[in-house]
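Note that one protein chain is taken out, while the other chains of the complex remain in position.
So that you can tell them apart, the chains are marked A and B in the order they are listed, and the count of residues begins at 1 in each.
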Amino acid sequence: MTKYLIRRILMVVGVLWMVSTLTYFTVHVTPGDTATAVLYELYGEDAVNTENLERVREKYDLNESVFKQYAEWVKNAFTGNFGTSYRYNKPVSYMIGLRLPNTLKLGITAFIFSVLIAIPLGVISALQHNKLFDHISRIFVLITSSFPAFWVAIVLIIVCALKLKLFPVSGMDSPQSIVLPALTLSLGMIATTTRMMRASMLDVMSQDYIWVAKAKGLTRNKIIVRHILRNAIPPIISVLGLQIGHILGGAVVIENIFSWPGVGGLFIDAINAKDMPMIEGCVLVIAFGYAAINLVVDIIYAAINPEIRYSGEAKK
Amino acid sequence: MKLKKYVGFMLAAVLCVSALAGCSSSSKKETETTTTETDGKTLRIAFPDMVTTTDPANVSSATMLKEVAGVCETLVYADSDFKLQPMLATEWEQTGDTTWEFKLRDDVTFHDGTKFNADAVKWCLERERDENSAFKGSTFIDSVDVVDEYTIRINTTQPTTELPAALSYVGTTIVAPTSVDENGDFVKAIGTGYFMQTDFDVSSGKFVCEKYDGYWGDVNTSVTSRVIICMKDSSARSLALQNGEVDIVSDIPFSDLETLANSENIKVSKFNTARTYLYEYNMNKPVFQDEKVRKALIYAINKEEIVNDVLLGVGGVPEGMLMNDIPWANTDVDTYDYDPDKAVELLAEAGYTDTDGDGYLDKDGEKLSLRIITFTKRPGCQLIVQATQGYFANIGIDTSVEVMEWTAMAEDVASGNYDMVLNSVASCYMPSPTYYLNTVYVNSDNGYHNDKVDELVAESLAVSDMDQKYELSKEAQAVAQEDAGIYTVALYGAVFGLSDRVTNFDYNAAAHDFIVPYNTDLA
Partner (left out) sequence: MKRVNRKNIILYVGIVLTAILVAVAILAPYIMPYDPTKMEISQKFIKPCAAHILGTDHLGRDILSRIILGSRISLMTSVTAIFISAFIGTMLGIISGYLGGAVDTIIMRIVDVMLAFPAIVFALALSTFLGKGQTNLLIAICCVQWTRYARVARGETIMFRDSEYIQAARAIGNSKTQIIKNYVFPAVISKIVILISLDIGTIILYCASLSFLGLGAQPPSPDWGVMISEGKEYMQYAPWVAIAPGIAIAFSALAFNMLGDGLRDLLDPRMKETVRTE
């Protein structure tokens, strides 16, 4: 187990390093001069002239070769210094520190929403296997996964916020403002979780020990809770882990529509402004979050399922 | 089955979570609202850009501080007739080719109680000169000398008669030397305005300011604090207004005008602004070196329909290159009004006819295909290029359009990878009769050049007599308009949505973005 852990953690570090390197070089070879973008963003179009471009390049060491800049960045990153955002003129870590809690708040709420809807749906579908509820739930799930989230977001804003006046349209100034973005974000996850829960339940229900339990004369509720659920939940955990990854991805789009001040919005703005240190920071945070969640999920999974031996293989 | 029970449980659980998510911050929220209610009125304004700092060396920040929040002021102020008025400076005088003297008000204090004087102005302008990259090029300020406690001498890098106009530019807004810490890092905007900064959330860009009791002027309003909320998305701004989350919003989607005008508690105002939508031809391409082609393509565009039906009435049909209300605007020029027949005729004269019967014009066996580019930030741009594509299709020109980020557009223009570019430029960034001509025509980026225009602009810049200045500028406009290398296709319109509690809000076309006057009140 310890060996496995060390291997996984080393892998996470390696992956982070590769992701950041890849980002650094792709941003550099893409069209759009960094100095022009910085000048336009900070001082308006009047500021874009040869003299100023030279000054900006000087100030942010943009005249150095890409490799040198990259080496400098890596060196600083190891000491915990991720640079200063061009656009905010504040340390990247400070800005991300401000925004990350908002993304987490949104992500966790969305996750809870999806679990609360999907798990019961999956359980009932399995129990009602091939009955009306099962069909309806299957179609419902197919439909929820077919609508584009950004479109649902727009419709929700118009209907729930504007017409029904139930929620604010954007921002996070009031407690209700989290409901619409979280709900939209959770839609994409409901489908997978429901299907997986249903499949897992059906799998367990066809096992011999359930027949044994039935034969012993246990009540239906007892069988469901003690035997079926207990055995059906663990395989779901790895799926849930991957779902959290989805939340991170979906948040980028959803935060934009609802003006939710999270890391997603910061990332998109940074890309548009070619704010290199900020792009790197956001990429690292998202990649780290994703990798860390997967690691934790795998550990939990391994812990509750001691018979499963990991060999570092991809999940089945 | 116990289906109902399950479903009921599910719903209950979802509601519980929403409630919990809410509770965490709800208690804090309520106390906040009650305090503002007892203290006075709060005016909430949506700002159409993301503010990332309160340092006035940053252009969005300076605009927000000076025009929208009312926290900072400039030495000179441009009124809605584009005339210069005293603000923090009381009078000024040109003392040499490159020197000016400004007398300052002696009764002003900064928000932290420190004195507003010549030393503070020198410090602030020189800091902005070093920190703001656009500063030198726009103002020509080289250095500032302290003459006495309330007099400064400004030395410019080149002879200019327009320094006072330059000192109304948002980038010259005055903050106290105490705005930075001992390391020179900017901490907080300590200005001289009626409102003073109390809070800035760098994460969401929300800015809060409160009334400053020691303000030097007379202000008549019951508003005691302003909250500025950054909202980049135009529909989000419109929705926030309709939902009662803000009191003043600018630049709302054109199509929401009717909805907003019909809804209770909201009024809508439309204004023409000094900003223009302008087309520039790539003058380095042979096709555009023919004046007939340049003019034909202007005749092909129905400017009136663009303003009335595409921009839905938000904006104006140009009568020259500048907005008619500007005192130095020359409206006595040919604007090449919509005439598709004439366009076809001119193109035929230039050699473009449909010889192979494919519906597209061609010359020497080559089809006339154009690529028009524009940028995303200004909402009207992508509508205008699409409409243009339609008009050009009507006379047999194959057109592709591309909408991109400003930086990408600037790069395509620099590398010559375009045929026409639709830009949008603030013509009264500072109320100077040469500013627009200078940035757009003299220092053009599309290869347009006319010695006569350059000469007239330089002359206008050199004379001090206002009437003469205006005349020279008008002459330059006439020459440039006749060349048709760059032309204004529409005037930019500003739309404001106001909650009906808002009173005394006035529009000033000389603003960089939009000004919310101190006297703006809430009923």
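Note that a residue touches a chain if its C-beta (ideal position, glycine included) is under 8 Å from a C-beta of that chain, and two chains touch if they have at least 3 such contacts.
Being a predicted model, the structure only gives us computed values, none of them experimental.
Screening B:204, B:234 or B:460 against the full complex identifies B:234 as the residue touching the chain left out. Within the whole complex, the absent chain has one touching residue among B:402, B:459 or B:521, and that is B:402. Residue A:291 is the one among A:53, A:190 or A:291 that touches the chain missing from this view.
Of the listed positions B:128, B:210 or B:256, the one in contact with the omitted chain in the full complex is B:256. In the full complex, chain B contacts the hidden chain through residues 234-235, 238, 253-256, 258-259, 305, 309-310, 376, 379, 382-383, 386-387, 389-390, 393, 401-404, 408. One chain is missing from the display, and on chain A it is touched by residues 11-12, 14-16, 18-19, 22-23, 26-27, 30-31, 130, 135, 138, 142-143, 145-151, 154-155, 158, 162, 192, 195-196, 198-199, 203, 238-239, 242, 245-246, 248-250, 252-253, 256, 267-268, 271-272, 283, 286-287, 290-291, 313-316.
Everything that follows uses one rule, which is that only the chains that are shown with their structure count from here on.
If you average the CA atoms of chain A and of chain B, the two centres end up 37 Å from each other. Of all the residues in chain B, the ones that touch chain A in their complex are 1, 3, 6, 9-10, 13-14, 17-18, 21-26, 29, 50, 52-53, 55, 57-59, 132-135, 137-138, 171, 186, 202-205, 229, 231-233, 236, 239-240, 242-243, 245, 405-408, 410-411, 425, 429, 439. Contacts from chain A toward chain B in the complex involve residues 31-33, 36-37, 39-40, 42-49, 52, 55-56, 87-90, 95, 98-99, 102, 105, 109, 112-113, 116-117, 120-121, 124, 127-128, 133, 157, 161-162, 165, 168-176, 178-179, 182, 259, 261, 269, 272, 274.
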